[in-house]
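Here's the structure we're looking at; comments come further down.
Apart from one protein chain that is not included, each protein chain of the complex appears where it belongs.
All chains are identified by letter, namely A, B and C, in their written order; residue positions are counted from 1 within each chain.
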Amino acid sequence: MTATTNHADTPAFTETMTMIEAIRDALTLEMARDERVVVLGEDVGVLGGVFRATDGLQQRFGERRVIDTPLAEGVIIGAAVGLAVSGLIPVPELQFLGFGHQAFHQIGQQVARFRFRSQGRHPMPITIRSPFGGGVRTPELHSDAFEAMYTNTPGLKVVTPADAYDAKGMLLAAIRDPDPVLFLEPLRGYRLVSGEVPTGDYMVPLGRSNVVREGDDVTLIAYSAAVQMCMKAAGVLSSEHGVSAHVLDLRSLVPLDVEGLVAAVERTGRVVIVHEAPLTSGFGAELAATIQREAFYSLQVPIERVTAPDTPYPLGGTEDFYVPQISDVVRGVLTAMER
Amino acid sequence: MTATTNHADTPAFTETMTMIEAIRDALTLEMARDERVVVLGEDVGVLGGVFRATDGLQQRFGERRVIDTPLAEGVIIGAAVGLAVSGLIPVPELQFLGFGHQAFHQIGQQVARFRFRSQGRHPMPITIRSPFGGGVRTPELHSDAFEAMYTNTPGLKVVTPADAYDAKGMLLAAIRDPDPVLFLEPLRGYRLVSGEVPTGDYMVPLGRSNVVREGDDVTLIAYSAAVQMCMKAAGVLSSEHGVSAHVLDLRSLVPLDVEGLVAAVERTGRVVIVHEAPLTSGFGAELAATIQREAFYSLQVPIERVTAPDTPYPLGGTEDFYVPQISDVVRGVLTAMER
Amino acid sequence: MLAQFVPDGTAPSPIQYLAADGALAEGVTPSMSDDEVRAGLRLMMLTRAFDTKAMSLQRQGRFGTFSQVTGQEASIVGSASALDPRIDWVVPQYRELPALLRQGLPLSSFMLYFMGNLAGSRIPDNVNILPIQISLAAQIPQAVGLAWGLQLQQTGGVVIVYFGDGASSEGDFHEACNLAGVLKAPVVFMLSNNGWAISTPRHKQSAATSLAARAPGYGFPGVVVDGNDLLAVHAVTSEAVARARAGEGPTLIESVTYRMGPHNTADDPTRYVVASELDAWKPLDPIARVQRHLTARGLWSDDQCQVVEAELSAEIEEALVVARAAPPPSASQLFDHVYADAPATMLRQRAARLGVTA
Partner (left out) sequence: MLAQFVPDGTAPSPIQYLAADGALAEGVTPSMSDDEVRAGLRLMMLTRAFDTKAMSLQRQGRFGTFSQVTGQEASIVGSASALDPRIDWVVPQYRELPALLRQGLPLSSFMLYFMGNLAGSRIPDNVNILPIQISLAAQIPQAVGLAWGLQLQQTGGVVIVYFGDGASSEGDFHEACNLAGVLKAPVVFMLSNNGWAISTPRHKQSAATSLAARAPGYGFPGVVVDGNDLLAVHAVTSEAVARARAGEGPTLIESVTYRMGPHNTADDPTRYVVASELDAWKPLDPIARVQRHLTARGLWSDDQCQVVEAELSAEIEEALVVARAAPPPSASQLFDHVYADAPATMLRQRAARLGVTA
C-alpha cells in the first residue's frame, strides 16, 4: 500500500486491491469524472450489489444516478438503450450472467445493433457489467460461463479481466468506449485475486491481449479466472515436468487480438486453450479456428481445448469434476507435449 | 409423382414435395399416429403458419391440439416444458429464429436442462421448429442464422435439414426423440427446394451426416441452405476450375457426427466450411476446432471458413453482399487449393 | 367470491368525441384547433395514399415487405399530434408512418428503408424518433429508458411508444410498464388494438375484456379510446402527455381500432378475417369521419379534397424521386456503423468483401 485516497488522481500511486475493490474504484472514479454515467440494476443501490461492487456509490452519487430497479433483466438492458439515446452513459449490472438470458433479446438484437440500425444516429455507449463463471459453489445458473454466445453477436464487445489492475483499467476503458461492452467479471476472482492497482486514472485498451508468462514449450491461452489457473498450472509444469509454458491472457474476446494470439502461438507451436464453458461452441472453438487459419504452419500438434464437458453446470458437490482444474490443464499440456 | 395419399403409409411410394410440404406431411403423420403430439405457436392454427407449415392441422386435429397462442415466445416455450411434464409431446413453433431470443432463457436454461435438473424425472420430448437464415429479403431480424449459440447449450439437440427427404425424416425422428430438439428449417428452401419424398413413415436418424457429393480435391462442409449452395459451387468448380469437391451435409450440429466429419476431411485434406452466420463464434468455429484436433495430420492447408462478416444482418438491398454467395464459396475453395 | 379484484364482464365504452357521422359529441371541447384538425386530416390522407402506392411498389418488386396503416390513421395521427417534436420523442413499432413524418422524418427516408437501402435506416439528426422496431415489444423498455433519461436531464420531454395488441402480450410490455410506474417516467404507452396480430384475433390474445385494465397493476391510469376518432385520440393523448410532462407519470392508452387490410404485403387475410367484422368497421373509417365533420362545419369540400389528394400524390412522387436518387446499396455499408472504430478483424473482413487489401 503506497498511497492514500488523497492521492487518488495521481496514477503513480498504487494500492493493493482485490478485483472487486478495483471495480468499485473504477466506477467511483468514472461517476465522479463524468456525470452522464448512471448505474442501474438489481440491488446495486442501498445494498451496493450482492458482491458490493457498487458499494457506496448511491450514498455518494445519489438515488438518481444509482438506481435499484425492479427485478427484470429485459427492462434493465432495454432501459439502458433508451438512457443512452437520451445522452447518458448507462452501466447496467446483470446480477449474474446466467440471468442475461432474460435480456438476451435486448442485448443481442438491440444494444449490439442500435448504432447499425440507426446508421450511426444512436450510438450505444453502454457497459453491461456481470459476474460469471464458477468454482464457488453458487446455486444453479449462477456460475455458467455463457460468454461465447455473446461473441456471436456483431456490434458488441466482450471483455473480461483476469486481475485487479486490468479490472480497473479495462472497466474505465469500457465505460468510455463509444460502443457497447459486455464486461465480464470472474466471480471467483472478486476477493481471491488482488494486486497493485494505481489509485488514479488509467485505461487498459480493449482488444489487446497480454503475455502474463513467457515460456518456450507450450502456449496456454486463457481469459478471466482461467488465467490464474493457467499460471498455477505453468508452475506445476515447470517444477514437476520441466515444461516451460507461455501464458497469454486474451483480456478481450471481441475484438480479438489476432496478432497477439498468433505471436503467442508461434512462440511454441503447441497450444492449449483453457476456459470454463462447455466445449462445444465455447470460445475456444473460435480461438482454435482462428489459430489454425492464421498460424497453421507453426502448429506442431493439434490445438487442445481444456474446458467443461458438454453438460449443464451441476450442483456444488460435482462442481470440481465439471470446471477444469489445474490438473486438467497440466494433463492437456502433457497431451500436447507427447504427440 | 408415384403415389397418391391412399398409399400414405407405404414408404415405398414417393411424391415430389417441397420442403414445406414435407414438413407438413411429417407433422400430419405424427399427429395422426400419436395423439400426445400438440402444436402451438403464433398463427399456427387458423392461418396454418406464416409459411403454411401447419396448414390444415387445426382443421384435422382440432383446436385443442393445434393452438394459436398469444404473442409471447417465452411462454410458448415455457408452456411446452409444462406440457411435456404433463405427458404430452409439444411441437412449438418459433415464427422466426430471431424471436427465439425472447425465449432464450426458457430454451437454454429450462428446456435443455430439465432432464438434468430433475435427474431424469422430467424428460423433455419437445421439438422446437423454426425457420432461419436469409436470402429472401425479409424484414430485419427475420433472417439471422443464430444456430451457433444454441449449440453452446448442453442438453439440446440442434438439427437442420437441407432437402425435402431429410426434412420429413428428420422431423419425424425429432418429434419421437425423447430429448429436446431445435429443428431449424431453411427459410429460403421452403418452396425452392423439392424432391422425392416417401409418402409413408420413415426416419432419418439425428446425428448422422450425409455425403451429398463425392469428390477428391476439396471437402465442403455445410448444413441447411448452404448445402445447396455448396452443390452449385461444386458444379462451378468442376466445370470451370477442374476442381472435384466432396460435399458433406452435416444435418445435425448437436450431436455432431465426428466420424463422418473426419472421414470427409481425410478424403481430400482440404476443407472449406460454409455457413450463413457471422464468422466469429459461428458453428464453423466448432467444426474447424474439431477437425484440426481429430484430423490434424490429414490437413494439407488451413481450414477456410466462408461465412457472413461480423456485422448485423442488413436490410434487403445489402443482403447479397452479406450472405455468402456461390462465388464466395468458389473463391474460398480456390484459396484452399492455391496454398 | 373471496376476491378484491374481479374482472369486468364487458369492456368500458371507448372515449369518443366524433360520432361515425362526424357529429361532435355533446359537451366536449376538442383539444385541436381547426387548423390542427386540417393538418391532421392531411397527414391521414397522405398515409392512406402512401399505403396504396407502397402496395403497388411492393407488387412490382421495388419495395420490401410493408405494413399498411389503413384504418388506423386517426389513432396514430391523433396521438402523435399531441407531441412537441422539438422535445418529445416517438418510439414506433412499424405501423406508424405518420407519427414519424410528424416528428420530421422525410418520407423519402422511410421509402429508402423499405427499398432495403441502409441509407433509409439513417435517422436524421434532430428527428426525435427511434428506428422502426421489428422485434415486437422490444421498443417499450427502450422508450421507458429514454423517458427516464429525459426526466433525469430535466428536458421537459415526453416519450410516446407505440405497440400492438399482439406486442402487449410480450414480457417486455410488462417489465417496461412496471419500471415506468416506479419511476413515474414521462411516457405514454400507446397500445394500438387493431383487432389482430397477423391472424390471431384480439380475443385469443388476452382474456382481459380491456387491455387498458392492466394499468392499475402498474400504478398508473389506463384509458380506452375510440381509435378511429381523431379528436378523441388527440384529447386523451394530450391529457396523458400533459400528465407526463407535469411529472405525474405514465398512462396506458388502448386505442381501439381495426386493421382494414392484410397484416402486411405477404399476408392473405381472407384465410382468417370474417367478412362481416370487416364490413362492420367500414362505416367507421377515420378519414371519412373527419371529412364529414369538417364538411358539416363548412371547412371541407370535395373540391378541396381533390386538390389535397393531388398535392399528396405529387409529394409522394417527389419523395420517390429523392429515394431513387440515393446511391445504391454497397458492400461497404455493411461495415460503416457496426462500431465507432472498426476493429482490425472487421477491417480485414471488409477488405476481403470489397476485394481490396486491408
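Throughout what follows, a residue touches a chain if its C-beta (ideal position, glycine included) is under 8 Å from a C-beta of that chain, and two chains touch if they have at least 3 such contacts.
Values in this document were obtained by computation on a predicted structure and should not be read as measured data.
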item	value
Selected from B:Gln109, B:Ser209, B:Ser224 or B:Thr268 as touching the chain missing from the view	B:Gln109
Residue touching the undisplayed chain, where the options are C:Val223, C:Val241, C:Val290 or C:Ala323	C:Val223
Residue in contact with the excluded chain [from A:Pro180, A:Gly215 or A:Pro314]	A:Pro314
Of A:Gly82, A:Gly98 or A:Pro255, the residue in touch with the unshown chain	A:Gly98
Positions on subunit B where the hidden chain makes contact	38, 64, 69-70, 72, 74-75, 77-88, 90, 105-106, 109-110, 114-123, 154-155, 157, 177-179, 207, 254-256, 258-259
Absent chain, residues of subunit A that touch it	42-43, 45-48, 50, 68, 70-74, 98-99, 101-102, 137-142, 279-280, 309-312, 314-319, 321-322
Contact set of subunit C toward the excluded chain (per top definition)	1-8, 12, 15, 169-175, 178, 181-182, 184, 204-225, 235-236, 239, 249, 251-252
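Everything that follows uses one rule, which is that only the chains that are shown with their structure count from here on.
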item	value
Chain centre separation in whole Å, for subunit C relative to subunit A (CA means)	40
Rounded Å distance, subunit B centre to subunit C centre (Cα mean)	36
Chain centre separation in whole Å, for subunit B relative to subunit A (CA means)	32
Subunit A, residues touching no fewer than two other chains	105, 109, 116-117, 154-155, 254, 256
Sites on subunit C at which at least two other chains make contact	118, 121, 135, 171-172, 338, 345-346
